[in-house]
Structure formats: C-alpha cells, structure tokens
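For this view, one protein chain was removed and the others were kept in their places.
A, B and C are the chain letters, set down in written order, and residue numbers restart from 1 in every chain.
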Amino acid sequence: MERRPAQTHRPRGGSDIDTDTAELQNADLEEGPELREFYEQVTRSDLSPLWTQTSNVLTFHPRSKAVPHLWRWEALRALAERAGELVPVGRGGERRALALANPGLGGAPYATPTIWAAIQWLGGGETAPEHRHSQHAFRFVVEGEGVWTVVNGDPVAMRRGDFLLTPGWHFHGHHNDTDAPMAWIDGLDVPLSDYIDVGFFEYGSERVTDEASPATSRAERLWAYPGLRPLTQLEPQVSSPLAAYRWEHTDRALRQQLSLEDEGFPSTIEPGHAGIRYTNPTTGGDVLPTLRAELHRLRAGTTTTRRHEVGSSVWQVFDGSGTFVLGDERHQVGRGDLVVVPSWVAWSIEADSPLDCFRFSDAPVIERLGFARTHVVGS
Amino acid sequence: MERRPAQTHRPRGGSDIDTDTAELQNADLEEGPELREFYEQVTRSDLSPLWTQTSNVLTFHPRSKAVPHLWRWEALRALAERAGELVPVGRGGERRALALANPGLGGAPYATPTIWAAIQWLGGGETAPEHRHSQHAFRFVVEGEGVWTVVNGDPVAMRRGDFLLTPGWHFHGHHNDTDAPMAWIDGLDVPLSDYIDVGFFEYGSERVTDEASPATSRAERLWAYPGLRPLTQLEPQVSSPLAAYRWEHTDRALRQQLSLEDEGFPSTIEPGHAGIRYTNPTTGGDVLPTLRAELHRLRAGTTTTRRHEVGSSVWQVFDGSGTFVLGDERHQVGRGDLVVVPSWVAWSIEADSPLDCFRFSDAPVIERLGFARTHVVGS
Amino acid sequence: MERRPAQTHRPRGGSDIDTDTAELQNADLEEGPELREFYEQVTRSDLSPLWTQTSNVLTFHPRSKAVPHLWRWEALRALAERAGELVPVGRGGERRALALANPGLGGAPYATPTIWAAIQWLGGGETAPEHRHSQHAFRFVVEGEGVWTVVNGDPVAMRRGDFLLTPGWHFHGHHNDTDAPMAWIDGLDVPLSDYIDVGFFEYGSERVTDEASPATSRAERLWAYPGLRPLTQLEPQVSSPLAAYRWEHTDRALRQQLSLEDEGFPSTIEPGHAGIRYTNPTTGGDVLPTLRAELHRLRAGTTTTRRHEVGSSVWQVFDGSGTFVLGDERHQVGRGDLVVVPSWVAWSIEADSPLDCFRFSDAPVIERLGFARTHVVGS
Partner (left out) sequence: MERRPAQTHRPRGGSDIDTDTAELQNADLEEGPELREFYEQVTRSDLSPLWTQTSNVLTFHPRSKAVPHLWRWEALRALAERAGELVPVGRGGERRALALANPGLGGAPYATPTIWAAIQWLGGGETAPEHRHSQHAFRFVVEGEGVWTVVNGDPVAMRRGDFLLTPGWHFHGHHNDTDAPMAWIDGLDVPLSDYIDVGFFEYGSERVTDEASPATSRAERLWAYPGLRPLTQLEPQVSSPLAAYRWEHTDRALRQQLSLEDEGFPSTIEPGHAGIRYTNPTTGGDVLPTLRAELHRLRAGTTTTRRHEVGSSVWQVFDGSGTFVLGDERHQVGRGDLVVVPSWVAWSIEADSPLDCFRFSDAPVIERLGFARTHVVGS
C-alpha cells in the first residue's frame, strides 16, 4: 500500500537539495495592487495565505527555534545562592527557582519548547508551601542533601544522585530539615502544557503536611523492590508510583553493565557506554507521560555514536568531564553543567574522564504521537 | 496512596477564589537596586526567575491565548475564489489555501495552538503537486465535487460530506478533473508539529502520479466494509488505512441512531443528539494520532449539555442552522460556517433546524498525554 | 541475552532426529522390586514420576490427539433433519445440535481440543429458548434463511453467507419465522472453557424476548458502517458489538481483492488467494477473545502455500469444490463439507473451481498466550 509514486517531474533543486540549509519555496508572485488589496482583506478576515509562508510552516527536517546551549553549574549555583539572600520563599511566587531560558526562545523561561529545567534553592530551615498542578515534575540532585520533598503527604529524602518524582496533580512541598541550604534541578513539562493549554493548579497547605524526615519514603517502602508489586496496586498507573530512584541502585546498575562488558557479555549500548532508563514499575514504560529520564555512564576515552533525534533533551553532568558536540559547537563540560540539545541537532559526547550524565527529554511525547525518528550520522 | 493532605493553612483567598478570573500570586517584592542588579545578571545568564511569573506559567485552569471565533463560509469562499483568480497553484507555495488565523494568536496561521484549518481552492483542470510531510492531514467537503486527492498513488474522489485522510509521510497531490472550481476544508496538526519540532518534508511529482478518476479508491476497495479486514494487513497501523469515509455511510449511521432513539433504544449521546466518530479500523481508535474527527446531528430544538473540555476543537456546520454558545458569546451559524472552541471554554449548541456539524480536535494528543478532563456545567 | 549454549555434548540421536515421528526418551531403568515398591508408594501418594513419561508430556512438536477429519454436509444435514423429526427443541437439552466428534478424542463432542462445531436444526415455527453462558459462540450459514437469533433482546436475521455472533454471557434464543426448517453451523469455545473450568450458565426466557423479524438488527444499525463508531460506545469491548457480518459485504471485499490483483496492486495473500478476517470494530482484533473467523476465496486452479501452524482450525466449504491436503491425506470437498485441521498438521488447499471457504480457529488463544508459531513447508 505504501507505493511511492514514480517521480516523472523532479522538484526544483532535485536530489541535490541541501536539506540542512535549504528552505521550501514560497510562491514567487509579483505583488501588484490587486494582490495587495487581497492580502489586506485576508488579514482583516483573520485568515492567512499558505503560499507566502510555506517555508515557515513546513521544513525539510525539524529546525527548532531553540538553540544548543550550555549553562555552567558554578554560575547557576551562585545566582541561586544570591536569590536565597534576596528573595523569600513562600505563598506568592511559590518556589525560588531559576529556569533555563533558551537563547533562541525569546526570553521565555523554557529550556526547549517542551521542557522546563530550573535550579531550585532552599535555605536551611525553609519550607516551600504545598500546591499541585497538572504539569509533571521531577527533581535530580547533583550535590547536597537535607531537603525532604513531601509528595501527597509522603516525605521523600533528597540526596546526591537521587531522581525524585512529582507526578501531575500530586500535592507537593519541600522543607529543609538542616541549617545549610540545598540546590537541585527541577524538570517539568510546563512549556508543552502551557502551549497545548492543559494546566490546572490548586494551592495546598502553607507548610508541608508531614514534617518527618525519614530515610525512606512510604512509596519506596511499598515499591522499591526489583520486580515485586504490592497486591493492593495491580492496575497500570499513568505515572510511576515510585517516588525516589536512589543513586545507590543507579550506580550499581551502571557498574554491573560495564563489568559484564568486561566479561564479554552484551550489556552496553556501545563499547564503553552504559545506561539505564528510569521506569514506571506498573508498566515498564517512562516514569511520566511527558518526560523520559536516563543516566548514562561513559568510560574515559569513549565517544558516543553521533545521531540526530526528533525531540529535545537536557543533559546534566553528574560526575567527570568531557565534551558535548552539538551541531557545529563543542562544549567542554564538568560536574553540574547543563546542556540543551534541540530536536534534530546532531549530538555526541566525548568522555575525558569517566563521565556520568543525567538526561531528560520529551521522548514520551514524541513517541506517543508517532513522530519519533533517529538518524545515525554516517549510517 | 492518593491521600490529600489536611489543609491546616488555607491558601490566600481560600475556597472563595474565583478561578475563572483569578490569577496565581507572584512574589510581592520591593525592587531595590540589589534585586534589580540580580535580575539583570539572571537575564544575562539566560535564566528566568519563576517567582515573578508564576501567574504566567501556572493557571488555575487552562486559559488559552486562542479565543472563540467564527468564520463565515460565504466570506471564506469568496476570498478563496479571489485567490483562484490571483494566485497560481503549483510547486512554490504548494497549495492555494487560506488558513484560519485565530485572533488571539498574534497573526499566526493557526486556528488553535495545535490545529491548522484552512479552505483550499482548486480551479477547474488544476493540479496541486505532490509532496509529503510528517504532519497529518484530512479534508472535509461541505460542497462541490470533481477533485481527486491522490494519496500514495491512490486517487480518492472528493464529494460533499466525505471525510478524507492524508496520514503523515504519505505522498499526496490533488487534481481537478472538471471545469469548475472546488473548495474544501483542510485540517492538520501543523501548529503542534511546528511547536514540538517534529516535521519532515519531501517534494514529490509535480503532477499527481495517477490521473485516473475512479468513483472508489483502492483503499476503500480494500477496507470499506463493516468489521472486515484484508488478510494482508493484520497489524495495527498508526493512522487509518481507510482513505475515505463517505457521506452515505455517515448519514445512514446518524439517521439510524435517531430512529433507534424513536423506537426507545439507547443510541444517542443525549436526547436528540446523535453522533459518530471516524475511526481507524485497525485499532478502533482515532483516524490520526494527533487529530480526532466526528459528525454530530441535532434534532431541531435540541440544546446540547454545556461542558468545558481540555483541548481545542474546530466545528464546521455541514447543514442546518443554530447557535454556538462559547463562553459568554453566542454565534448564529449556518452551512459551512466554522467555529473555534479553545481549551476549557464552555460550549453548547442550540439547533434551530435539524443541524449537522463536523467537529475535529486535538483530543488524541490530550488523551495520549494523560491530560484529558471534562467538566459538565451544572454537574 | 538469548545466548544459545554451545552444545559440547550432542543429544542422543543428534541432529538427525526425525522429529516428525521420534519421541523423547524416557528413563531406561531396570525395574526391580525396590523400584516397583517405590512406584506404588508414589502412586498411593497421588504423585507421578516425570522420568517414565517424559515422552508423554513433552514432544518435539505439537502432536494433537485430534486427527484431521472430514464431515460431509449432505450426511450432516440428513441427520440433523432426522433429529428434527425425532427430537423436540426446548428447555431441557436447550438446542437441537449435532456436534462434530473428532475421532481422535475418544467420543467427546469436540471438533478439536479447543473448538466445538455443530450443525443446528430449527424446524418451521420452532423456538430455541433463551439462555446465556460464559462460552463464546458464533453461527455461520451455508444455506437457507428464516431464523432470527435474538441476542440480548436484539433479533438478528440469519441468511446464507452471514456470520453471526453471540459473545459470552449474552442471552440468546432462536426462532424460525417460516414454515421451512433451517440448518446452520455453530462454533464455540466449549472444549477449552470446559477444560480450564471457566463456564457459567443461566436460563433465560422460554421464548425469545423479541419476536420481531427485522431485516437489520439494532446492532448493525449502530455499528455496520466502515470506520464509524457511535459516540455512545467509545470503549474497547472484549467481543465485537457487531452481531452480524453480512455476505454482501464479505463477497464484495473478496471480489475487490481479486480485482485489485488483476489490476496489479498487492491485495491478496498469495496469487489467486483472497481473504478477510472478521474483526471487532472497537479494537480491530478478533471478534471473540477465543475464536478467530475468516473467509478465504481461491481462484480455480490455485493451490495455497503449505504450512504448519500452532493451533487448530475448522473449515467449511461455502461454495465450489477442491481438495484439502492434511498431513498425508487428501480430502475432496464440496459445498458445506467440514474439515478439521489439528495443531501443527501441515495443510494446503487446491481449488478445482472458484472456492470459498469459511475458517474458524483458536488462534486468539494461541496468540494471547504467546504460543503462536508457523512453519511454511519448503521454506
């Protein structure tokens, strides 16, 4: 059924279109007074002609307005600390967070068109009040500890290397149980949710509803066992019920992949490149319906296969140093640094030292809507 | 597990927030020189504080920038006809289409943030050249006939009341086999695809690859039988393989629902309100991964239940007259008129005469991402 | 992960095992008094040793106790007619049906281990009373008309070529609205349901609850449109809601496949071999969770590819004549004749004339449990 028509007439430019830079052709019309009047009437009628902007709405391949960009952890952290001095946290503003504003997106607080990424700062003893929203969120901790995020009343400790979930419409607040401040990364689907107009919001308690500081959340006590499911929760859930994915497990999984590789068993994505995806134990799929999260570990000296992918990602270096090659740019990175890869921009990573990178992306959106495509450079 | 925390501290405004108009509170800070300098530094660092724009990125309920709006068929048709006189169709521009430009969306050729809707005009004997793109498309015909849309080489006749598919990445062109012009409605997911950066495009033949004008497409000859599936195509397909849904079947299905209602059997959505959804016979789900389409028939005098829904819709009156009540506005409508309902705007329809309305929406997107919500007014 | 171990030690018989006839080896033990006493003790303890019957419970490939077999329609019909003279129909016995009893299954009324197939006879003016059961059923009509099967109160006309559904737990009775008797084929999952112990039963009305005799059932009035779904029924249903699949559509679908083949478009399973599967419009899958049904049409002179399949089938010739080659046997068949193909028995069909064959099988069971496998002979 997928018969590709014989191309008796070649398109202008033919097979030698350089789709990396070429644009689709708009209509090439001499604009006399009649046409000018027509266009005015069209605009007055809340209409818009396709033929003058074909090249705006259709492109040979995805061309994001977002650009590849690097944010240094050091700079982020310093500004967040300064915010801690100048800006109180509480009802009104809700969170002391500084969002990555992609230079290509006109000042909007968006890392990419679909992804919100921010550093959040909570001073010693402070509390961020409870609320809930349709937007899905996670936290990832590159350094520090001492904050508990309380999700639907369940206090969840946050520690270096942990990946923590706040699925949509779950009440959540944070409280710092120590004297020292703590910073971490928030990831949300806010830009997408805003764009497609799906967001609801509700205020909750002005303090967290459970101020305990247990080492292990109730969600983990129910769910954090390999392959075991409580008999009280047998239905698939939209988002993962496992509130915390601890570094201890992530690290062990990655180490074992590299050990198995050493022993000659297939276990890595490519030589020297291990990786895990955080999943929803009720389905085996992504943790959130709109966000994917992974941890990649490269041996020193490894370079990943270079590829274009539909959909956008944010990477944070968890440990080590290396280089992100994004399109034509090279970014030298170290611990905590954040890098954005817009849709279809070629990317690869070179590890100078052993390198651990946390990645999150809008891949579940792209896949659920059937738009996923990957091109391996050189293949 | 979904314990809602006890609300010991009420949010400001408490339960008497009028969420129809209220906005979330931003931080209320006196902006001295230190803070000003801090904000400048934040901006220079490609960052953006959340606390100053909480009310922009989070809302009590969806508040689309798109607004409810009505376009008259008569006016659309006249402008399309004029375009037929002034603008050639062919490679370069590709299509003679006038897109609905929602007055709330700043001149973009978008009916809603996710939906493209346009009137397309093809003069007698004209051909729109072939191309393909990732974006999914359909056509709906409110009047006329004589054009064949050729989808992956299969000529599909277009006639009043027909609903026709061009799934993503299928080559397609149109040719008018008569001397008279023809107009129809195109629906696409272009705004969403552009926003999330997923679009690919390829030129095809400059003429359609099969100029035959059969009454029935090959797709229909394979697929247009109730509940029968060719043994050569047993896998689920992302988009419906049934290229055309003919008015004859749609009309009969709606008539039978109303007859069954008359005979006392449950068959209608609510009294006097029949409806069908166009579906993918390989899954029973929506015809396209990003677009839903339905035909609604109201008896004269019927008023539909009033409801808010997450996601946006476009309606076209196929026959009859009535009133769309959208938020606070009332729009009197007749044959061919197009109406846009943005996300969460309350809508209901009053039928003055027997009223047939075609509806399409981004509901598959909303549902696949888990954001669907409906509120029935008064419930 | 699917590393096949190196076979350092070859199994006895090695690669030259003729798995068509060979059996697995049981333990080869000299049975002295100690072992005999042990076996007695084992039996007394309600236990059973594996090593003495390895070859019974494990086989190189499926070896059904059911055998290939042919039943002549003429003979079936004559006995059914005789039953019509000797045996009343009504509460007590419930149905005047003669079931195919596979000669390999020891007299059980089973066509295969999973499938019940029977001829049912209803005299002029007779009624088979209503009841319901967990077991899923369908009817297929090779000749005659005049009976309405009433399914959950909906009278469904039965005519030559129609395929009719009675999903599990739907009340159903039949009434003959004419003076002439009528016969048809019933297919059910009774043997499987009995074996796995899942059946419930309930008596209903002693007459059908709606004695009307409409040409079209209410189920068809709601559902029998290509790709259209009533807005009142949007959830997937376990069984198809479309009570009747009419010959008119089946025949047209098959004719079109052969016409498309003539025109050079891919549309048939193999040259000269068209086929459709009856499907559930709410999912695109099989009509019933335990039974698959198809109609195959062969051009005169066509021979199908020979294949082994896991799972058992029953075929009924709807029209024409030909030969079923089942394992080593050849069965010449004509209109109405029924043929059983047990699991993994090689089958092919040779069409002497244009040949239409109805097929039903337990394929949904085999597929849902992950046991499907096919071997094409010569491949």
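We take it that contacts are C-beta pairs under 8 Å (C-beta built on N, C-alpha and C of every residue); 3 or more make two chains touch, one makes a residue touch a chain.
A quick note: this is a predicted structure, and the numbers were derived from the prediction, not measured.
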| item | value |
| --- | --- |
| Among A:T19, A:S213 or A:S259, residue touching the chain not depicted | A:S259 |
| Contact residue for the chain not shown (choose from A:L35, A:A75, A:A224 or A:V238) | A:A224 |
| Where the missing chain touches chain A, by residue | 218, 220-232, 234, 236, 240, 242, 245, 249-250, 252-253, 256-257, 259-260, 265-269, 274-284, 287, 294, 296 |
| Contact set of chain C toward the excluded chain (per top definition) | 1-12, 24-29, 34-35, 38, 41-43, 45-54, 57-64, 66, 69, 71, 75-76, 79, 82-83, 86-88, 91-103, 107-109, 113-114, 116, 118, 129-131, 133-135, 150, 152-154, 168, 171, 190, 192-207, 209-210, 219, 222, 233, 238-239, 241, 289-290, 310-312, 342-344, 362, 365-366, 368-371, 373 |
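Just so it is clear, only the chains that are shown with their structure count from here on.
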| item | value |
| --- | --- |
| Same or different contact residues where chain C meets its copy chain B, judged by the half mark | same |
| Mean-CA-position distance for chain B and chain A (Å) | 28 |
| Centroid spacing, where centroids are CA-atom means, of chain B and chain C in whole angstrom | 43 |
| Overlap residues in chain A, where contacts from two or more other chains coincide | 1 |
